[in-house]
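Removed: one protein chain of the complex. Kept in place: all other protein chains.
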Amino acid sequence: MVGSTNQRTNLATVMLIQDSNEDHASESFADRHASTYRTLRLYARTFRRNTSAMFGLAIVVVFLVVAAIGPWIVPFPEDATGAVHLDIKLQPPDSTHWFGTDEVGNDIFTRVVLGTRTTLQIACIVTGVAMLIGVPLGMIAGLVGGWVQEAIMRVTDVFLSVPGLVLAIAIVGALGPGIVNAMLALSLVWWPGYVRLVQAKTLALKNEIYVQAAYSIGASKLRIVFIHILPNCTSPIIVKASMDMGMAILGAASLGFLGLGAQPPFPEWGAMISIARTYLPDWWWYSFFPGLAISLTVLGFNLLGDGLRDILDPRHRD
Amino acid sequence: MGRFIIKRLFLMAFMLIGLLAITFVISHIAPTDPAALAAGPDADTEMIERYRLEYGLDQPVYVQFGNYLTRLMNGNWGTSILTTRAVADDLLLYFPNTFELVVFSIGIAILLGIPLGVTAAVLQNTWADHTIRILTVSGVAMPMFWLGLMTQLYFALYLGWFPLGGRMNMMTDPPDPITNLLIVDSILRGEFGTTAEALTHIVLPAVALCFPALASIIRVNRAEMLETLKQDYIINAMAHGISMVRIVSVYALKNAMLPTMAMIGLRFGWMLGGTVLVETVFDWPGIGLYAVQATISSDFEPIMGATIVLGGFFMFTNLIIDLVYAWLDPRIRGQI
Partner (left out) sequence: MPDKPILSFIDFKLNFDTFDGVYQAIDGISFDLNPGESLGIVGETGCGKSVTAKSIMGLLPSPPAEVAGGGIWFDGRNLLKEKSSTLKSIRGNEISMIFQDPMTYLNPVFTIGKQIVDVILAHQKRGNHGRSLSSKQAFQYGMELLDKVHLPNPRRQMKSYPHELSGGMRQRVLIAMALSGQPKLLIADEPTTALDVTIQAQILELISELREQLNLSVIMITHDLGVVATVCDRVLVMYAGQIVEDASIKQLFNNPSHPYTRGLLQAVPDPAKPNKKLKGIPGALPNLLNPPIGCRFQTRCSSASEKCTRMPALHEIRTNQKVACWNVGTA
């Protein structure tokens, strides 16, 4: 904004020359914290104005709630544990079975709802593990530099040169199908992204004046890391993590679809679609609803991530 | 420029070795004892030990890796249990199909994505922009395999506009290979009927495959155009009366293309991964389907072979994208 920055610059310049005896104690709490207050107001307004981000947040909240209380609200809880009702198998959606029934007569709505928990668990674990490996490695690479940095970045580059899903399939192929192996595979595919992000940011921060100043007055490296570098990395990491949740969900569902992830009768969306595929086209609802659930969840996380990026990354603010 | 290419090729070779190291490590973390696997299900302990010696499986790791590299470079990529052919032969057979699918797909993504991104930027905040943005946001969220299934259901089964899957109808003979690329060959041989048929078969899988990439490209291009249009040199061009059409399509676009290229590269990687899914849905005889079938049957060599091929393809494409990047941005050209 034109006025305020120049105001501050001019004020500084004039105060250098002026010989006044102004008393600053008379400033109120509001005056002193005016700029923080304004920043918070700006964040809130940007987020609120961003209808898609609010929409994303709403979707994510709904799914979190469903994941949490799922088992208690489903209409047919016994269907998750392998109950079989062959008499009502493959029925189209109606008022009792909102999403229809599958080939063993289980209520698809129940299974989709319960799949929420599975999916979110997988996504959180994958993203979490990826961050746990990637962030420290990235910081070490950025701070230490030299051959350590080279080594870490080269390994990262090689991992990133293989298309993610392909590598995941290779790993699952070696270890055998299963939900744990799928999670492991996906984590191994994901951590390089965090290394790159954190390394770049650390490198940039390392050269910031305030870090060099802290270093020159004798602050320990550890202190610099935790007080100066880590807090400044958090916003890009948060943005990336929220975007990654969506991709992790897609990855888990993809592996499930290929039969490499959660195994039936586990209620996982991708695995459900894989079985549902054999019942196309006549019983289309079986494939449709789990896929819709996947799309909506990923959409929610993506919108949320976009919104977070809008408020946390000033370059995107107008 | 030539020096740049050579430098990058060296780098690529190095990365390929790294990739091979990864596949080597993966193949050795397999719980099944490789010697037992090689010896077969009826072998007893003595036979397994003999196999171990014969295949050098008792040697230290780096020697084994050396053997592995040598073996690969000699063209021995193992045998597929499922197809009983040499993996190398299988890969050569299936790769062109994946190549055509992917090229077609990324072509759609670029040819549609860039104009749509520019349009959305120029018409910012109008209904056109909002529609495009809604499409892009959902496009990235939809699972490729589900999109494939749904389009297959609707456009192929219900409307009958497209075939269900595969590359060609059952009865049609493929053209005699020149490049091994089916569509290209059919054009070169003048068999345009075959070309048309192949094209109808490629549409649905290509669309399902390209959709997330298309969405991403539109988003990045739009964002970059908006950023670029705020730059000072655009104001300068306006101050000299240059028409907005020219400003947008030439002055701004060339600058906006740079990050777009980066996104195209990134998304291409996801697309290669996505071939696994789309080829499964549409029964497309490519490397993806090959790898999936191998994985389900625990047929190990093909999985590694497919990983190497797809990884190498990705690296090569990245090299090309870097070259295009340098061609677009003279500042980078100067540093090469």
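Note that the chains are named A and B in the order they appear, and that numbering of residues resets to 1 at the start of each chain.
Simple rule for what comes next: a contact is a pair of C-beta atoms (placed from the backbone, for glycine too) under 8 Å apart; a residue touches a chain by one contact, two chains touch by 3 or more.
Because the structure is a prediction, the values reported are computed rather than measured.
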Selected residue (touches chain absent from view) among B:L123, B:L157, B:L199 or B:M238: B:M238
Touching the unshown chain, chain B contributes residues 231-233, 235-243, 246, 251, 254-255, 328-331, 334
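In this text, only the chains that are shown with their structure count from here on.
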Using the touch rule from the top, collect the residues of chain B that touch chain A in their complex. 15, 18-19, 21-23, 26-27, 29-31, 137-138, 140-146, 149-150, 152-153, 157-158, 269-274, 276-277, 280-281, 291-292, 294-296, 298, 300, 303-304, 306-307, 310-311, 314-315, 318
Using the touch definition from the top, list the residues of chain A that touch chain B in their complex. 52, 154-155, 157-159, 161-167, 169-177, 246, 250, 253-254, 257-260, 270, 273, 277, 280-281, 284, 287-288, 291, 294-296, 298-299, 302-303
